[in-house]
Every structure is written in structure tokens, then in C-alpha cells.
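Missing here is one protein chain; the remaining ones are kept as they sit in the complex.
Up next, chain A:
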Amino acid sequence: MKVRLEFRGGAELLVNGVTQHTLDLDDNNNKWTVARLLTWIRDNLIQERPELFLQGESVRPGILVLINDTDWELLGELDYQLVENDNVLFISTLHGG
């Protein structure tokens, strides 16, 4: 199952500055929820200081998660089940002005 990840607003610094990632997830045995994806990202993409991405089982305060350009809160957050070609955007809220 192909899923696209994007990191923006500074969140890309957690993944070595790379803003776009295309994943090919093996979904033969187990469904991919966002919760599972977050753990996968922590274990496979985050270079250092995983606590700046995940706190507990959710993303840390200050990061918004958007699935296909929609707030994950409207889609079941951690329980949302990913489907082929989903786009998951992690955006760190900016504060500069």
C-alpha cells in the first residue's frame, strides 16, 4: 500500500530536512492505523530525539496531522485506517512574525 508523508513548518527537521516521503507499507497481515504509522515513523524515519515527534502514543503538542488535507481530528485521529494513496501531512505550527 502506497502512502505519502509530508513534513512541513519545521517538522521536516525531525526527518533530516526531507519534506516528502513515499512509503510502501506491507498491509497483508495487519491494517495500518495512524497509531501504527506514528510508531513506524518514530522507529524508521526519526533521526534523533523521538520525543520531539511522539509523546505518549500521539504527536507532541504543536504538530497538526492532516490526512488528505483534512484535520485528523475529523477522521478518528489515531484510529483512522489508512488506504492506498493517502497523504499524511505533519505540520509544525509557526509562531514567527
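Of note:
The definition used in the following text is that a contact is a pair of C-beta atoms (placed from the backbone, for glycine too) under 8 Å apart; a residue touches a chain by one contact, two chains touch by 3 or more; residues count from 1.
One rule holds for everything that comes next: contacts and distances are computed from a predicted model.
Chosen from "Proteasome assembly chaperone 4", "Coatomer subunit epsilon", "Adenylyltransferase and sulfurtransferase MOCS3 homolog" or "Queuine tRNA-ribosyltransferase accessory subunit 2", the protein name that UniProt gives for the omitted chain reads "Adenylyltransferase and sulfurtransferase MOCS3 homolog". Checked against the hidden chain, the listed residues A:43, A:69 or A:84 yield one contact partner: A:69.
Although one chain is not displayed, chain A still touches it through residues 8-10, 52, 60-64, 66, 69-71, 73-74, 89, 91-97.
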